[in-house]
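One structure below.
Every protein chain of the complex appears in place save one, which is left out.
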Amino acid sequence: MTRYILRRLLQAIPLLFVISLVLFFLMQNMGDPIATMGGRNVTRSADRERLKRQLGLDKPIIVQYLYWLAGNDWAKADLDGDGIAETPGTRRGVLRGDFGLSLVNKKPVTQVIWERLPNTLLLMLTAEAMILIFALLIGIYSALKQYSTFDNIITTVTFLFYSMPVFFFALVTMYIFAVNFKKWGLPYLPTVGMFEPTAGKTPLQVAWHMVLPTATLSFGFIAGYSRYIRSAMLEAMGQDYVRTAKAKGLPKPEIVYIHALKNAALPIVTIIALDLPFLLGGAIVTERIFGWPGMGRLFLDHVSRGDTPVVMGILMMIAVAVVIFQLIADILYAWLDPRIRYT
Amino acid sequence: MVIRQSTRLFLFVLVVVSMILAGCAQPATPAATQAPAATEAPAVTEAPSVTEAPAATEAPAERKVATFIWTQEFDTLNPYYTNMWFSSVTQQLYNCWAWDFDEANKPQPRLVTELPSVDNGGLSADGKVITMKLRDDIVWSDGTPITSEDFVFTYQMIMADRNTVASRNPYDLMEKVEGPDARTVVITFKEPYAPWVANLWRGLLPVHVLKPIFDQEGTIDTAEWNKAPTVGCGPFVFDQWESGSFTRFVANEKYWLGRPKLDEIFFRFVPDDASQIAALKAGDGDLGTFFAYSDLPELEAAGIKIINSFSGYNEGIYFNMHAEKGHPALKDVKVRQAIALAFDRQKLVDDLLLGRTKVAATDWDNTPYNDPSISPWPYDPEKAKALLDEAGWVDSNGDGVRDKDGVELVLKYGTTTREIRQDTQAVAQQQLAEVGIKLDLQSFDPDIFFASYAENGASANFSLDLIEYSDSPNFPDPDTSAWLCAEIPSDENPTGVNTSGLCDEELDALFKLQASQVDYNERVQTFNKITKMIFENVYWLGLWQDPDLFGVSSRLANVKISGVTPFFNIMEWDLAQ
Partner (left out) sequence: MESIAPPSKGSIANLSPDVLETPPLSLGQLTWRRFRRHKMANFGAIMLILLVLYAFGGAFVFSEAYANKTETGARLQAPSREHPFGTDTVGRDILARTIYGGQISILIGLTAMLVELVIGVTVGAISGFFGGLIDSLLMRITEAVIVIPQIFLLLVMAKYFAASIPNITILGRTFSGSVVVIILVIGVTTWPYLARIVRSQFLSIKENDFILAARATGTSTSEIIFRHILPNSIAPIIVSGTLSVASAITLEAYISFLGLGVRPPTATWGNMLEGAYNYIETAWWLWFFPGALIALIVLSINFVGDGLRDALDPHSRAI
């Protein structure tokens, strides 16, 4: 097993290099960071040329990639425009832990990401917890009461939720719980941001603001996972060993939770492990709709400004997380299912 | 059996109840916190019942707090590192310009005792030397006096090689900046520079805070002051910036023009217009900007006052008149005039913009530089057809589109993806089809549209025939380089800004002339000629005047908005109780 893990990790390294190269090249198509610099007017020619030189954007793409990866303190740049490169750079490169400065606000990339990461984690982990709890409850209950009225209603509702695009759900919930509740004089849910600035960042404010985004994020997954759990449970409950357990006279809860669920839950565990790293990217659409200050919005804002360092930082973080979590999922699966052996 | 039934009932009730209560829970009453527990993170249910901000309950008198709603978050708070309007506008709060502009866009002195002019010796006869006399009582918010050293330092920082400032204009035209004594700043330009009133000293950098950083790091790019300018010279002082959420400014007790009436100002960042409008209508915000015209009626119905602040922007269409890469039809002035006559822009303004603004005639509308005899081209499709026939463009093959010498009159019309522009394109396509001109509509992401010729930006690579966007000269100064022959982008000159590719020698000469005319009246005469020429030749077709729209709640009093420095009188703003 250890050898397998080591082998996977070693295989992952060239993969990450290739991915970083591909992503870097793709980023070049995202627009010119100096075109308007967020302003209303096009940047003047003299300033454009100067900024390109100063920010190192006039170099060929492969050289820019090299500087991103290995830094530029071993190379000289021409900062004063006289055509002679005489000033050494200050970046140490990703391989030495320096992700560079954002092209938009000149803050270190790690700081930019760190400011938003906790907000996203808060939202995502809460949503994940909700998803797990509800998917399990609904899935198990539907399986136990197969074809009952409850099961049919739940099935229809889950299909409906599963089919709705996320932003449509967000729109509908906003319309009902925020706009219309307000009209009818009921206490209404806030739709923007993480907390009211005047009230401060109290846990209560954050929780209140988290309701709609969390609901929006989880409904689709709850619907999907609960169906999966339902069919896995049905399959498990139909197995011979469950029949034996029933024949032995074991109490129902024990049969359901200890025997059937444990075996049905195996694939779910791996699916969750595979979904987790994408949580780091933030739910872009949801965060945008609700103005949640997380990684998703950060990503959108900086991608549209062509801010390569920040976007590369986010993407590499997700890539590393995906590779690690895929490995964890495989190991977890092997550990839980004694039939699987890796060489 | 009994266990099973109660388990089933419990599960069912739990699921249903928690789904319903997800929407309805009251936060303040302790009893109801049970319900949120079922749907939210377990850690949060023990919140105390106090939900008010500490400030509101601790201060003896009610603090006057205003909240502004911004749809874009600042990138940086250093005046020279940003092009973002949302950042520059906020500078009036925490930073200071040498002089700012009132609601009539007339300059008024702020850091200087009076505006330099030939009469008071501030401006030399040849227009190259400007002498500024600073006030005695100006101080930074930490008490350090503001002196000429700050001005000299600011100039040095802008010109330093390692600082990636957004723009060096017009500081790269200066020969030197000196501070002979603490109260005097002398600026020497290489050539007489006419637009100095509009472009100088739009912000000040504190030498005592930033010089140590510059000496140590070699650059002020990464200075903490850029994101947290705790030392400022405006009526308010920076307090806090929570990334992605809000920024807070508090009143500057040491402000030399008197302490502002408001105590605090919050800037809340919201993702888009819809949330901005919702916040304003709900009373969660006191000020918002850049609305779509269609939102104005509902805002006014909610008691929000709309202020139109003209800042020099006019939405218009540039024609591709490049000598080689332009469409042959557009080289003929008759065709361009026909396009102007065939497009009913008044109806567009009335219907899509709810009549809240006017059709633009030139890009210098609403300034004294416009020739007063100019008024927008009327809607006359018959005349348009006649002009096209005269120009030789007739429909010889019966496909509904005119042609000449085998070339079809199909023009590519491009702009960004903003909704109002998409709508305008659709209307234009229909109306021009009626006179036999086919428009091929394209829309682009703003970054791709405004990218330079080198980046193959859609507005700069001459692939489009009609290029629509909102443009402004260097308001309040009329100068612009968009019409200079030298600014036509090409492989040798990839960053040129002349997107229409026009090289009109006469126009070029007039523009060069005005840049050196320091005498106001002479300059106005030159611009009258310029605007008349552009208008009659339809080098630029005006669509509508594009003022900045500010929505102010009824809570705020004494609000005046300037086109150049919108928040110029923010220390007077007050909360009407």
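Lettered A and B in written order, each chain numbered from 1.
Here is the rule we use: a contact is a pair of C-beta atoms (placed from the backbone, for glycine too) under 8 Å apart; a residue touches a chain by one contact, two chains touch by 3 or more.
Not measured: the values here are computed from a predicted model.
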{"item": "Of A:Pro118, A:Pro165, A:Gly200 or A:Pro253, the one touching the omitted chain in the full complex", "value": "A:Pro165"}
{"item": "Contact partner of the left-out chain, one of B:Glu62, B:Asp136, B:Glu298 or B:Asp519", "value": "B:Glu298"}
{"item": "Residue of B:Glu419, B:Asp519 or B:Glu536 touching the missing chain in the full complex", "value": "B:Glu419"}
{"item": "Residue, one of B:Ala166, B:Leu287 or B:Ile448, that touches the chain absent here", "value": "B:Ile448"}
{"item": "Residue numbers in subunit B that touch the chain omitted from display", "value": "272-274, 277-278, 292, 294-295, 298, 347-348, 351-352, 417, 419, 422-423, 426-427, 429-430, 440-445, 447-448, 456, 458, 463"}
{"item": "Touching residues (missing chain, whole complex) on subunit A", "value": "11, 15, 18-19, 22-23, 26-27, 29-31, 155-156, 159-160, 162-168, 171, 174-175, 179, 278, 281, 284-285, 288-289, 299-300, 303, 311, 315, 318-319, 322-323, 326"}
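As a convention for this text, only the chains that are shown with their structure count from here on.
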{"item": "Between subunit B and subunit A, distance of the C-alpha-averaged centres to the nearest whole Å", "value": "33"}
{"item": "Subunit A to subunit B touching residues, read off their complex", "value": "30-32, 34-51, 54-55, 79-81, 87, 101, 104-108, 112, 115-116, 119, 126, 129-130, 134, 137-138, 141, 145, 150, 176-179, 181-182, 186-187, 189, 191-208, 210-211, 214-215, 251-253, 288-291, 293-294, 297-298, 301, 304-306"}
{"item": "Subunit B residues touching subunit A - in the complex, by the definition given at the top", "value": "3-4, 7-8, 11-12, 14-15, 22-27, 36, 39-41, 43-44, 47-48, 51-54, 56, 65, 67, 72-73, 75-76, 81-85, 161-162, 164, 166-169, 172, 221-222, 226-227, 242-246, 248, 266, 268-272, 275, 278-279, 282, 284, 313, 445-448, 450-452, 455, 457, 459, 470-472, 481, 487, 493, 495-497"}
